[in-house]
Each structure stands twice: as C-alpha cells, then as structure tokens.
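Got a structure here, written out as structure tokens. Questions coming.
The complex appears here minus one protein chain, its other protein chains still in place.
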Amino acid sequence: MLHGLGQNLAFGLLVGALYGLVALGLSLIFGVTKFLNVAHGELLMFGGYASFWAFSLLGLDPFLSIPITILFLLIIGALLYMLVFSRTAKLPEESKIKNTLLVAFGLSVILQNLALRFWTADERGITTSYARIVFTLFDVRFPLVRLACLLVAIAFLLGLQLFLKKTYTGKAIRATVQNWEAASLMGIDIHKVYLLSFALGAALAGVAGTLVAVNYSIMPAMGLGWTMKALIVMVLGGLGNIPGTFIGGLVLGVTESATSFFISSNYREVAGLVLFFLVLVFRPQGLFGTKES
Amino acid sequence: MNKSKIASIVLVILAVVFLAVFPLVFKKDSTINVIILILLYMTIASSWNILGGYTGQTNLGHAAFFGIGSLAARILWVKGLSFSLSFLAGGLVAVILALLIGFPAFKLKGVYFAIGTLALAQILNVTVGNILPEMSYNPSLADYQLVPRYYLFLALALVTIGSAYLLVNSRIGLGMMAVREGEDAAESLGISALKHKLIALLVSAFFAGLVGGAFAYYHVSYYLNMPFGPEWTFDSMMMAYIGGTGTIIGPIIGSIFFVGLKQLLVWNVGEYHLIIFGVLFILIVLFLPGGLVEIWQKIQKMFTRRRRLEESNLSAMKRAEPLRKGD
Partner (left out) sequence: MLNIENINVYYKELQALWDISLVVNEGELVALIGPNGAGKTTTLRILSGLLKPASGHVRFMSRLIEKEPPHKIVEMGISQVPETGKIFTGMSVLENLELGAFVPKARREKDKSLEWVYAIFPRLAERKSQQAGTLSGGERQMLAIGRALMSKPKLLMLDEPSFGLAPILVQNLFAMITRINQQGVTILLVEQNVQLALELAHRAYLLENGRIVGEGSGKDLLSFESVRSSYLG
C-alpha cells in the first residue's frame, strides 16, 4: 500500500508540473490584461497538433519541435489579439471583462470546429521510440517521457521568471500588471504589452500542447477539459502569481492522483473541479495569493 | 393600444396557430423533427436568457439544469411513474439543484460566477457519466408517436416564453434589469441583488428542467449524461446573444437562425454552421450587442424617421397654405 502511494505521489507531481505549465500562459495573459482567455485549451490543442504533424510528416521528435510550436502559436496569438481582443481592450471597464470572456468563448467554438474540419475527430498521440524507457528509483517508476516533460515545464517556468525579472520588456510587463496608468506614464505602450503578453501566453499554451500530445492524446474536443485544468491551477496558485501557479499545478496533480488512489480514477477530474469551486468561494485569492484586488 | 402593439399580438396569434396546425399539414417526420429542435432550443435559450440576458449573470452551467431535469424525468418514467408526473418532477429537481448551488454560486461575482457555474455543470456531467454510464432505453418503444411529443415541446415553448414575458414586465423583472445594469447601484436603491438573481435562477432552472424532461420523453435511447454536455449551454447562449439578449424575441430569432443555418449547411459539409455561428457571435458581442433585434430596431427607426419627416413636412405645408391664399 505504501509503495503504491509513493508511486502515486510521484506520478501526481509529474503530472502536476505539466499542469503548471498548462496554466502558465493563461496566468500570464490574465495577470497582464485581466482577460480570461477561455479558448486557452483550444490554443493548447493547436500546439499539440503542430507537434503531431511535425512528428508524423517530418519525423521530428516532439521535444525538438517545440520551437516550431512556439513560433506557430506566437503568430496565432498575435493575430487573435490584433483582430479580436484589441477591440475588447478598448471597451469601458464594466463590460470589458465580461465581453472578453464571451469573445474568448466564441473563439473556442470556432477553433474547435476548425480543428474538426482540418484534422477530423480522430484521437491522435505521439509515441516516440523511447516512450517505453523507465527509470526506477526507490521502487518508484519514472517514465523517461514524463521526466522530460518535467524538465521542459521547469525550464519554461524559470525562463519566464527570468524574462520578467531581468529584461526591460519583462519589467515593463510587470509594471503594467501593477499599475497600467503609471506604466503608460513611463512611456510604455500598453497595447504592445498586451499584444506581447497574449502572444507569449498562446505560445506557452502551445508548448503545453506538445507535452499533452506526448503524454496523453489530442483531439478537437479536448479544449474545454484543459482550459478547466488551467483555470483550476490558476485560481489555486493565486491569479497572476507565477511560482504560485507552478505549485498550484503540483497541488492539482497530487489531488487528482490521491483521488484516483483512494476513490477511483473516474473521479480525478471531479476532485479538481470540486477543489476549484471550493477555493473560488472560500479563498478566491488562491492558496498563495494575498488579499489585494 | 397603438398600431404596432396590435400588429405584434396578431403576429403572435398567427404564429401560434401556424405552429399548432403544422404537424397536421406537414406530416413528414423529418420536417416535424426540425421544428421540434427549434422549439427545444427556443425554450432552453429563453430560459437561459432570463438569468443571463435580463439579469446579466453569465451562467455557463445551464446544462446542469437541463441535464438533471431529463435525468430525473427519465429515471422516474422508466421506473413506471406516469410521464406527466415525471416531467413535472424533472422541473422540480432542477429547481432544487438551483437552490443548492445558487447560494454558494452567487457569492462569486462576474467572471468568477461564469467559470464557477461551468465547473459545477462539469462536475455533474462527469459524475453522472461515471455513476450511470449505460444507455437508457425507452420502455414504450412500440407506442412511439412523434406528434404528441411535438405538442409537448410547442406547449412548453409557449409557456416558457409567456412566463418570461410576464416576469420581465413585472416589478421583479425591473429589479432584475436593474441588477444587470449595476449591482451596487441597484442595492443603493433598495433592490436586493441576491433575491433577484435567485428568482431569475430558479425560474431559469425550472424551465430548463422541464424541457429536459421533454427531451427525455422525445429520445428513444440516449446516454443519460448527454444532456449535461456543455454544448447545450454554449449553443443556447450563442443563440440568445445573436438574437439579442435582454429581449423576449431574441432567443426565438436566434434558435430559428441556428437550426436553419445548420439545416442549410448540412447539405454542404459537416460542422461549418458552428464556425459561422461562432464568428457571428463574436461580431455581435463586439459591434452589435443588441443582436439581430437591434438591427431590426434600427431599420424600424429609419422608417419612422422618414415617416416623421414626411408628416412634419406635410403639416408645415398645411400651415403655409392659408397665408398664400390671403396674399
């Protein structure tokens, strides 16, 4: 029993790291623009398909195709912002957030059905030649692929942190988060900040999509489920809080695994959703956030 | 009573009569099924609109009420309870669910309410799918008749829309709209936001539950968690927005448009209609928040302005004439 629990915990942490990455893009966009991009899962899905096709048609290893995914989603994210979200950004305060939610939701419908048209409803997955390699430590099995995903997730998390802390552009983004008016008085073009954050958030979603394609499977209808996971993690970790998002991902991963172990694997998803709702109602600032806005 | 009100009432009566005799004239099953689909969506969209459109609370979990109404009705009916009782039980169970989740859900404001209700509906969706994964079969398969089901949907659509109309034009309806325009402002006028949101939620849930029961009556066999699927919420919401939220006729137009578009495009290729619908939805949210109703009102205004111009020209001419005669 104890051994099974150990395996379960390890698994939960590995999955949790992936969840953290999934939420990272959404958290960035929300933190900067206050837009809740509920089409996040669909962007993730497109990233997964990009890697899948790179793998199937070009034989490109999914981890190596990440730059392609990033480029692809940067472009899509930028386009979506310029065509659609830049218009909601100009709306008055009261209707801005709600209308952005609606617009994002409409986009999720469009993107899902576009994917359906392009690639059919078939489930796809990426199975690499090394998919079966497993490391064993203290009787706990660590699949190589999952470890690689852990590394990728940590790499992007650290990368984003460094970008925000050390570069001028990153600081401009943080300034916009804290006080957009003061930021614009510094000569920071808020629209450029929004555009960049959106494109970056989409790119991060795409990278997460690649990992999902490797670990699970992808299909056009997968978006909502992953958007929900991203939302859960984001709320757990405290909105716009990046290290918190990662830990929130771990919390979700472990919660799901524990539920799977003690109750049944059918209820993994439900556990996360219940946790989400409880946190929303009783501790909306998340497990790590401070009571601010 | 002015001309346009009389015209509206006549139109409504004509439409109802038309729908009432429809299955007697057009006997083809496939045609009747299309109208049933329109009536089904019309009812769900109208029920969503009560909370979402008139009270301004974006409820992304509406499918939970639709689903639980159909679940309760189906289970009771299959167990032997008469359909009419099962049907009503469906509505009741939906209201109970609404009461249970209403209080915690309304602690959330704005966007959080939207994603909170979405989470709740998904919880139900997955749980029902886990507990009752089997397909449900209609016991009275041999006696299946389409026409009574048509009339059930028609009657339900009329009752729902009629109730929505009455509610919206009452004092409570006024309070609901005040909450939509601004909760704090409404509270400062003595309007309890929570009370009005709850009333809107309960009415909305009740009718969604009832139409869920009708759905259970209509389908021969289906997976019990199917009506819990989020597409029921999303499609209805889009219909309400495209037609025009905050109007009675909006969801009606939206649902006709939705099903019509689907029928039109099914001859071409697959799921194009949802892509077009999604694009239209975004365009309306961004540029024309009043939906198709707003377009219609703008056209009407253009004509009344022309008529008013003509009338004022006419009366100006009449005033000028006596002067000319006198010269």
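For reference, chains read A and B in written order, and residue numbers begin at 1 within each chain.
Criterion: a residue touches a chain if its C-beta (ideal position, glycine included) is under 8 Å from a C-beta of that chain, and two chains touch if they have at least 3 such contacts.
Please read these numbers as outputs of a predicted model, since none were measured by experiment.
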Chains shown that the absent chain touches, full complex: A
Residue in contact with the excluded chain [from A:Ser56, A:Thr120 or A:Asn179]: A:Asn179
Candidates A:Leu13, A:Leu91, A:Ile154 or A:Ile190 - the one touching the absent chain: A:Ile190
Positions on subunit A contacted by the hidden chain, ascending: 168, 171-172, 174-175, 178-179, 181-190
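Going forward, only the chains that are shown with their structure count from here on.
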Residues on subunit B engaged by subunit A in the complex (per definition of touch): 58, 60, 104, 107-108, 110-112, 114-116, 118-120, 122-123, 126-127, 130, 182, 230, 234, 237-238, 241, 269-272, 274-275, 277-279, 281-282, 285-286
Subunit B partner contacts - residues on subunit A that touch it in the complex: 36, 38, 84, 87-88, 94, 97-99, 101-103, 105-107, 109-110, 113-114, 116-117, 224, 228, 231-232, 264, 266-267, 269-270, 273-274, 276-277, 280-281, 284
